[in-house]
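For this view, one protein chain was removed and the others were kept in their places.
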Amino acid sequence: MSKLHAIVIGAGFTGVAIAHDLALRGFAVTVVERGPIVNGTSGRTHGLLHSGARYAVNDQESAIECIQENQILRLIVPDAIEPNGGLFIGITDEDMAYREKFIEGCAACRIPIKELTPQEALRLEPNLNPKLQTAFTVPDGTFDPLRLALAFAASAKSNGAVFHLYTDVVDLLTDGQGNIVGVKAWDRATDKRFEIRGDIVVNATGAWVGHITSMAGISVPITPTPGVMVAYDQRLTQRAINLLNKPGDGDIVLPQRRMMVVGTTSFTIEDPDYVPVYEDHVQLMIERGSNLIPALRQTKERGAYMATRPLIGASAPGRSISRTFKAYDHKETDNVEGLVTITGGKATTLRLMAEKTVDLICKKFNLNIPCTTAETPLLSYRKFYVN
Amino acid sequence: MQNTLSQPKPGESYLLWLIKIVSGVLILAVLIIHFLVNHLFAPNGLLSHAEVVAYYRNYPIVPIMEGFFLVFVVAHSLIGSRSIILDLRPSPAVLKVLDYLFIAVGLFATAYGIWLLFAVINFGV
Amino acid sequence: MDTPKKPNTRGILDWFDPRGRNVGGWGFIINRLSAIGLTVYLYLHLYMLGKLAQGPEAFDAFIETAKQPAIMFGEMLVIIAGLYHGLNGLRIALNSFGIAVPAQRQLLYGVVGITLIGTVVFGVRMLTAH
């Protein structure tokens, strides 16, 4: 029997992880991406490898996924990660009121934390706000978004996946009964148009999933929710620094190479293709960031950017794999065969999103092939280019 | 464009480069001495055949120095030229031919220069 | 994606095109130009000195022709090129042993400065000598 051919639309984190998982499970894989690898939301992430502690109080399902995936990614893709851990620091009395809930939540989610005295915390990270009242160590990390994605893509490619970058999906091919049998593509590098036929089309376009599903007359309740991030040109800590409180704007500051990156805000938009960087958001980042690390005020802005999270509307139809991300089999939700949509989620859980999506696809084809991505070390990101 | 790079290929090594640098520094040193000596011994310049011959005969250190100078300059110029040509990614075959050419030019120039020195010193003898 | 194989380069023009280049790039351009010029001069010079072996008439006639302004201008160029190439060579030699690399720009300014002073000194001498 020849291999089943899966077409993955989108080479963001979800797309590359799905391509890797599909290729490992024996699918022939073609990835179609309108830009380079991770040019959209994924590339512009904050870069925090979540320990899950941020969600341990309000969203424990996410938190558990995060801590598990965090530990897996450290092992399978070490050359994209700064695995130096993180701190949650409490400064105000309001922050301290969150302390008990935080300890309970982390225990419930099995996130290993350790409380430090302010002196201990300042000894570890001398640039913290000296007014801090408490600090917890957490197993956070920092990742390089492009290299994380390239490692997945490189591994997929070594297992036969084909990548069409700078290639738009301009339409879906149907069998005449409304079922999806492939895509019409436009390679913008050479300005050539062609068709790709496959057994299943995976719509992994994140905040843009609606653009693809609308080609099949389907709507998916996605709310593109951008946030701003600002990079500053000095590395002031070795760990990711989080505010000990419920998630809010500008409450994560993390080191990356020689920079600190502060994020983020949250608002909703209609079209995620271009989102300007708003000046007041950038100001907010330096205000909030310097609450955690006062020395940030003495640094220079190096870059400011927006990324658009794909948040799933509350009344989402279809089968939900979990609250954190959703995979839709459009046969079940809209009676359209041949199209699966995956969206939502977070960078830290990219591998898990792929696992669940490919599980769903395997189930559709009555295949019983286990996922092995958690145990399979990824190739070096350079192998995406170097054969 | 190659996906996999060729193995490190010989053709230029630290030794050639070091010779280029050392000969360059020596050229500079000899040039400085040359100007000083010229200024001291031949203040009016060496603008006639007779003056040049007399100068070489009266100060034997001068032709010896000139001889060394010649060797340094020729070596430096040829290694330098070769380095410029290597920047142009010659094929190994072309490089081999050029290497023989460079060696030939170097030997010839040196022999010619030394012959010339003797010819000047012995002129009219 | 059909990947073209040829790199996007203009070949030798990239050596000498000063647009958008920085101080060190100019240093390289002049170094390479002076290297080529001096090499050509060296072998011409060796050939011309052959006249010494042909006797006083040939050599003195050659010296007379060398007093033409065009030739003297050429000699001036040789002196400038020699000064620059020698001093810049010293700069690169020092740098290549790990010495004063962060000061390469200042060293280059020094090289150019001394070359200019030397050019004036030799120019004046050359004009007054004849």
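The letters A, B and C name the chains in turn, as written, and every chain counts its residues from 1.
Note that a residue touches a chain if its C-beta (ideal position, glycine included) is under 8 Å from a C-beta of that chain, and two chains touch if they have at least 3 such contacts.
Everything that follows uses one rule, which is that contacts and distances are computed from a predicted model.
One chain of the assembly is not displayed; among "Multiple sugar transport system substrate-binding protein", "3-isopropylmalate dehydratase large subunit", "Fumarate reductase iron-sulfur subunit" or "Branched-chain amino acid ABC transporter permease", its UniProt protein name is "Fumarate reductase iron-sulfur subunit". Across the complete structure, the visible chains that the omitted chain touches are A, B, C. Within the complete assembly, A:Gln234 is the residue of A:Thr174, A:Gln234, A:Thr333 or A:Thr376 that touches the hidden chain. Looking at A:Asn84, A:Gln133 or A:Thr333, the residue that reaches the missing chain in the full complex is A:Asn84. Interface residues of chain B facing the missing partner chain: 1-6, 8-18, 83, 86-89.
Mapped onto chain C, the footprint of the missing chain covers residues 1-12, 14-15, 19-25, 27-29, 31-32, 92, 95-98, 101-102, 104-105. Where chain A meets the omitted chain, the residues involved are 35-39, 42-44, 47, 78-85, 123-124, 126-127, 142, 144-147, 166, 168, 188-192, 229, 231, 234-238, 255-259, 261, 273-274, 276-277, 279, 282, 295, 298-299, 302-305, 380-382, 385-386.
Quick note on the criterion: only the chains that are shown with their structure count from here on.
Distance between chain centres (mean CA atoms), chain A to chain B: 64 Å.
If each chain is reduced to the centroid of its CA atoms, chain A and chain C end up 57 Å from each other. Residue positions of chain A touching 2 or more other chains: none.
Along chain C, no residue makes contact with two or more other chains.
Residue ranges of chain C in contact with chain B, taken from their complex: 5-7, 12, 15, 32, 35-36, 38-39, 42-43, 46, 49-50, 52-53, 55-56, 59-60, 63, 82, 86, 89-90, 93, 96, 129. By the touch criterion stated above, chain B contacts chain C in their complex at residues 1, 21, 24-25, 27-28, 31, 45, 47-50, 52, 73-74, 77, 80-81, 84, 87-88, 109, 112-113, 115-116, 119-120, 123.
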